[in-house]
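As you look at this complex, bear in mind that one protein chain is not there, while each of the others sits in place.
Per-chain numbering from 1; labels A, B and C assigned in written order.
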Amino acid sequence: MIDKRVASADAALAGVTDAMTIMIGGFGNAGMPGDLIDALIRHGARDLTIVNNNAGNADSGLALLLKERRVRKIICSFPRQVDSWHFDKLYKEGAIELELVPQGNLAERIRAAGAGIGGFFTPTGYGTQLAEGKETREIDGRQYVFERPIHADFALIKALRADRWGNLTYRKTARNFGPIMASAARCTVAQVQHFEPLGALDPEAVVTPGIFVNRVLVVRSDVSTPAQAEA
Amino acid sequence: MIDKRVASADAALAGVTDAMTIMIGGFGNAGMPGDLIDALIRHGARDLTIVNNNAGNADSGLALLLKERRVRKIICSFPRQVDSWHFDKLYKEGAIELELVPQGNLAERIRAAGAGIGGFFTPTGYGTQLAEGKETREIDGRQYVFERPIHADFALIKALRADRWGNLTYRKTARNFGPIMASAARCTVAQVQHFEPLGALDPEAVVTPGIFVNRVLVVRSDVSTPAQAEA
Amino acid sequence: MSKFSRDEMAARVASDFPEGAYVNLGIGLPTLVANHIPRDREIILHTENGLLGMGPAPKPGQEDPDVINAGKQPVTALPGASYFHHADSFAMMRGGHLDFCVLGAFQVSAAGDLANWHTGAPGAIPAVGGAMDLAIGARNVYVMMEHLTKAGESKIVPKCTYPLTAVGCVSRIFTDLAVIDVTPRGLVVVDIADGLSFDELQQLTGVPLARAANLAPTTP
Partner (left out) sequence: MSKFSRDEMAARVASDFPEGAYVNLGIGLPTLVANHIPRDREIILHTENGLLGMGPAPKPGQEDPDVINAGKQPVTALPGASYFHHADSFAMMRGGHLDFCVLGAFQVSAAGDLANWHTGAPGAIPAVGGAMDLAIGARNVYVMMEHLTKAGESKIVPKCTYPLTAVGCVSRIFTDLAVIDVTPRGLVVVDIADGLSFDELQQLTGVPLARAANLAPTTP
């Protein structure tokens, strides 16, 4: 019987090795898979390439992974925040590589990887620093930039509910990068708050079909989403 | 107050003119917007380019539009069926142009139009007749074909429920091309079975946000989906 | 001369939105616009982190950490709202489905080029977020900004000296001194602060301006 649950956050990361590309879901704290990031810090893998919208906040999660100097390169749209001091320090030291990608191109490149698209022409970024050195093309009178897919070895995401096939639903704007990252990685691990019997999720409302999910970690006491805020 | 409902199928097609490109949802009969197609037949527009997965079945809907010789060109993946006799006849007479597109490229080209993508490289069709004359490119050791978006003037689709903002949910595999066609047309008209008060649709389960829908036609007695089959 | 206040600028922007418009309000000054949408008009707000039908800030104590806007501030969802993932959200933007976006700016050029994401200062950490996607995506790109820098220089310039966000994307500029359309024939002033003359405005602005036909005569 298929059951994608894993026993622990550490077991969820089996197979992670140095120098891998790892996608981490979330937009700020919404949708950030805190337990899986903590496990990644414990795991010890280094020389990682991380794909996330941001570059860590304050002194937890992704920011700590950066602080531990385990990240060689970060691919993101918005690293600079009031509380991104760990990234800021590494960046100013030249101790981390930054690939800055407009947020929509970041999302579309991740989606392209999951959808088997070899590359695409986007109008976003044309004529800007972020398109320097990239192929451009005029199509029907509009200028576009060629962008490539971003594949990952692992995707670590957070969802609200899962069943044993790995079908997922999300919670409000915490959905953000989860569904597309799930499709773009060789191994996708979802941290969820609720585990449901097979058939309990409405097939019309499943957001990420289980085909995109390899492992499910059930984390009932998720502090980042207070119980009273659940819907 | 926003209310995207229209009073009749004929009103739903206001603005349709000759020589337009019109997307019609459905995979066979599932998701086919029968009332809107009938209105298009009554409307009289001709020289149309139709985008649909098929090329009409038996003696109703799209098949009748073809029979009336109102379609100059059809863009589809699977025209030949046991009951596609109206298309077959026109095709053999040379009275209709066929652009045959692999089904996944058809879907992705429609999605690209809705997403503002200028074109993309797909592995599907490489090395086949259907890629003849098209640009190809090797990317990371794999061969791809360049495909362009398909935009439409109108999209006629069928959904299950709508609210006055035009938010839509679909019914089972009748979802098929509806959501992507809704995004790819200048004017999208959805034929639905149920009209719901604003807020009645679960925001987590809305499949097509109202931003993609211009007009809603409520058709309560939809014979193609018997009441006992509703979920 | 009486400059437009920030609230007056926001109200002027909001008055441009027709009933049923889909609008994205950028971070900073543009968020003020939400407070000025006419009560008799239904305007649907988009936030690029995956929500259409965004409502106002929640009451204190009612914040939900999973309902935030692009600035990561707590917001609410109205009846009729929908949630979607990032690729779908940016497809809405890039695909031209938003009627308006309102953005802040460092500079706008006479051709409508926008610079609003990066000062380009040595050592500054760049961050772009969704600015470039909004700038190329919305049908009407509105800019809200002070007319002049703190040093008194025009932020409307012949050519942007800051790094570009997008080329030729701005349709209308709302400043504390004027409302200016970007047109194929150049910049056209459609409104002007009370007590400021067209000539005075022109003197403060680094680019030639034209008068709109319906521009009210102002005190000299």
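In this text, contacts are C-beta pairs under 8 Å (C-beta built on N, C-alpha and C of every residue); 3 or more make two chains touch, one makes a residue touch a chain.
Treat the numbers as computed from the prediction; the structure is a model and nothing was measured.
Enquirer: Taking the whole complex into account, name the chains on display that the unshown chain touches.
Expert: Computed over the complete complex, the missing chain touches A, B.
Enquirer: Of the listed residues B:Ile2, B:Leu100 or B:Ile139, which contacts the missing chain in the full complex?
Expert: Considering all chains, including the one not shown, the answer is B:Leu100.
Enquirer: Check the options A:Ala63, A:Cys76, A:Ile117 or A:Cys187 and report the residue that touches the missing chain.
Expert: Counting the whole complex, the residue in contact with the absent chain is A:Ile117.
Enquirer: May I ask you to list the residues on chain B that touch the chain which is not drawn?
Expert: With respect to the unshown chain, the touching residues of chain B are 27-31, 53, 77-81, 84, 87-88, 91-92, 98, 100-108, 110-111, 122-130, 143, 170-180, 207, 224-226, 229.
Enquirer: Give me the chain A residues in contact with the hidden chain, please.
Expert: Residues touching the hidden chain, for chain A, are 1-2, 111, 113-117, 163-165, 167, 183, 198-199, 201, 203-204, 206, 209-212.
The working rule: only the chains that are shown with their structure count from here on.
Enquirer: Averaging each chain's C-alpha atoms to get its centre, pick out the one most distant from chain A.
Expert: Centroid comparison gives B as the farthest chain from chain A.
Enquirer: In whole angstrom, what separates the CA-based centres of chain B and chain C?
Expert: Once rounded, the distance between the two centres reads 35 Å.
Enquirer: In chain B, which residues are in touch with two or more of the other chains?
Expert: Counting only residues that touch two or more other chains, chain B contributes 115-117, 203-204.
Enquirer: Spell out, as numbers or ranges, the residues of chain C touching 2 or more other chains.
Expert: 77, 83-84, 87, 90-91, 93-94, 136-137
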